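Here the complex is missing a single protein chain, while all its other protein chains stay put.
Each chain carries a letter (A and B) given by its place in the written order, and its residues are counted from 1.
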Amino acid sequence: MKKLGLFLLIALGTLACSTSSTKKNALVFQSDFGLKDGAVAAMKGVAFGVSDKLRLFDITHEIPPYNIWEASYRLDQTAKYWPVGTVFVSVVDPGVGAERKSVVLKTKSGHYIVTPDNGTLTLVAEHLGIEEIREIDEVKKRLSNSDESYTFHGRDVYAYTGARLAAGVISFEEVGNILSNEIVRLDYQKPVYENGVVRGNIPVLDVQYGNVWTDIDKNTFSKLNSYLNSLLNFSLGINQGSFADQFKIASGEAWKIELIKE
Amino acid sequence: MKKLGLFLLIALGTLACSTSSTKKNALVFQSDFGLKDGAVAAMKGVAFGVSDKLRLFDITHEIPPYNIWEASYRLDQTAKYWPVGTVFVSVVDPGVGAERKSVVLKTKSGHYIVTPDNGTLTLVAEHLGIEEIREIDEVKKRLSNSDESYTFHGRDVYAYTGARLAAGVISFEEVGNILSNEIVRLDYQKPVYENGVVRGNIPVLDVQYGNVWTDIDKNTFSKLNSYLNSLLNFSLGINQGSFADQFKIASGEAWKIELIKE
Partner (left out) sequence: MKKLGLFLLIALGTLACSTSSTKKNALVFQSDFGLKDGAVAAMKGVAFGVSDKLRLFDITHEIPPYNIWEASYRLDQTAKYWPVGTVFVSVVDPGVGAERKSVVLKTKSGHYIVTPDNGTLTLVAEHLGIEEIREIDEVKKRLSNSDESYTFHGRDVYAYTGARLAAGVISFEEVGNILSNEIVRLDYQKPVYENGVVRGNIPVLDVQYGNVWTDIDKNTFSKLNSYLNSLLNFSLGINQGSFADQFKIASGEAWKIELIKE
C-alpha cells in the first residue's frame, strides 16, 4: 500500500451542517438527462411559468442514465447544505409509465423532495429523516394541456408540482394523499465491524479526481484499533492520480469493501 | 425487429403546451460554445451588466460546433414551455463576419429569438409562427467600447441586444429595421405518406439514452393502417440500451427514414 502513495481522504457526504434559517422559493433540480438537449430547459421553463419568484438551481444532470443509487447519493450529499424549505426535484426514472408512485417527501430537517418513489429517497430518508410522504395525484397535479396520452413526467408532473410547492401556490398537504413511511429502499452494505473485519460500501467515485470513497465512518474504522484523528470517512486516493482507474474500481449499492488490520 | 426488444417512444418536441401568462425579464441562452471556457460567462456578465433584474437561464451550450440544425431543433423543443415574452439568444454562427444578418424574431406565440439568420429559425418559425422580424443594427446595437476591429458577436451584439430587450431598455421596434418574413430555412424531410410509404426526418438522437427520434407524427403514421394509441411521434429505442449506437444512426436535416408496413 505504501508503494502506491495512498493517502486517506474524507468523503464529503458525512459532514454535519446546520442551515437553520428558512428560505423560500428555491427549487433545485437533478436528473439523468444530461446537458445536451432541451429537457432540463423545458422543466425550468415550466417552473418559471408557475412563478417568476422562483429561484432555480441544479445539483447535477449528469447522473448516469437510470442510476437510482447515484441519484439517492447526490441528493443526500447536497440537500443538507440548502436552507430549510428548499424543494428538490429529482428525475431518474427508469420506471416511467410503470407502477412506481410519484411522491413528495418532507424530511424531518424541513426539506422537500419531489421524485418517483423508486429508491431515490433511500439515503436522504435515512439521514434527514421522514416527516411525511404524500403521493402526487398524476392526473390532477400536472401541467394543463399536457394530459395527452403521453406525459413527460419530469416536466409535467415533477417540475410542475415542485414549482407550485416552492412558490407557495399549493401547500404540502395539497400535493395529494398522505402515504405510509414505507418508501422503496435500495439495499447496500452499511458500515459494520465484525470479527476483525470492517465492511462498508463504495457509494460513488470522486469522478473528477479518481478517488474512491466509502461509507466507513471514523467510529467504525477505529474498531480496527486504528487511529484516524483528522478524518470523517475512509477513502482511497493517489496523489494527483486516479486510484479508481488504476485498480478498476467502480461504485454503487453493489460495491463493497472489506478492511482487515494486518 | 422483435428480437431487439424495440419499443416505441414519443418525441418530446411535439407536445402542445400553453403557457399563457406573460412574464418579464427572462433571458435564455443557447450556443455551441461548450461549458469549458469563459465565453458563456462573458455573455452573462454583459447581460447582467445591462440589468440586474434579468433572470438568466440556459437551454444548452453543447450544441455540436457549427450545427445550425440542432440549434433550430433545441429552440423549437423548449421555447414553447417558457412564458410569453421570454427572450432567447441563440449563438451558433459559422458565418460570423460573413453576410448573414443578425435578427430578432417575434413569434406569433409572443416569444423573441435573437440569432444570426442562418437557418436557426427554421423550426421555430414553422411551429410558433412569424409575427415580425427585425434586423439588429450591428454598429449601433452593440456593447459600448466593443467597436474595435473585432467583435465577439455572441457577447457584444446578441447577448447585449437580448438583455436590453428582455430588460425593457429597448422595445422590439427599437431593435432595428423591419425585415420581410423570408428567413433562411434549412431543408428537411417533413412527414408524408405516399404509395404505402411513410417518410420522415431523424431530427436528433436522444443523446443521453440512445433513442432515435423521428418527426413522424401519429396522424401520418396511422396512414400505414397501424394503430399507435398512446404515442405522439414515432421513435426507435432499445430498453436501457442505445439503438443509435447499435445501428450507427446519426441525425440532422439530411437523415431520413422510411417506414413500410409488411
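What we mean here is this: contacts are C-beta pairs under 8 Å (C-beta built on N, C-alpha and C of every residue); 3 or more make two chains touch, one makes a residue touch a chain.
Keep in mind that this is a model prediction, so the values were computed, not measured.
Here the missing chain is touched by one residue of A:S171, A:N195 or A:Q208, and it is A:Q208.
Within the whole complex, the absent chain has one touching residue among B:D52, B:E99 or B:E258, and that is B:D52. Taking the complete complex into account, residues 32-42, 44-46, 48-49, 52, 56, 65-66, 94, 143-146, 148-150, 152, 155 of chain B touch the chain not shown.
Where chain A meets the omitted chain, the residues involved are 10, 12, 15-19, 21, 23-26, 28, 35, 55, 57-62, 74, 77-78, 81-83, 86, 204, 206-209, 229-232, 240.
Everything below uses one rule, namely that only the chains that are shown with their structure count from here on.
For this pair, chain A with chain B, the centres built from the Cα atoms lie 31 Å apart.
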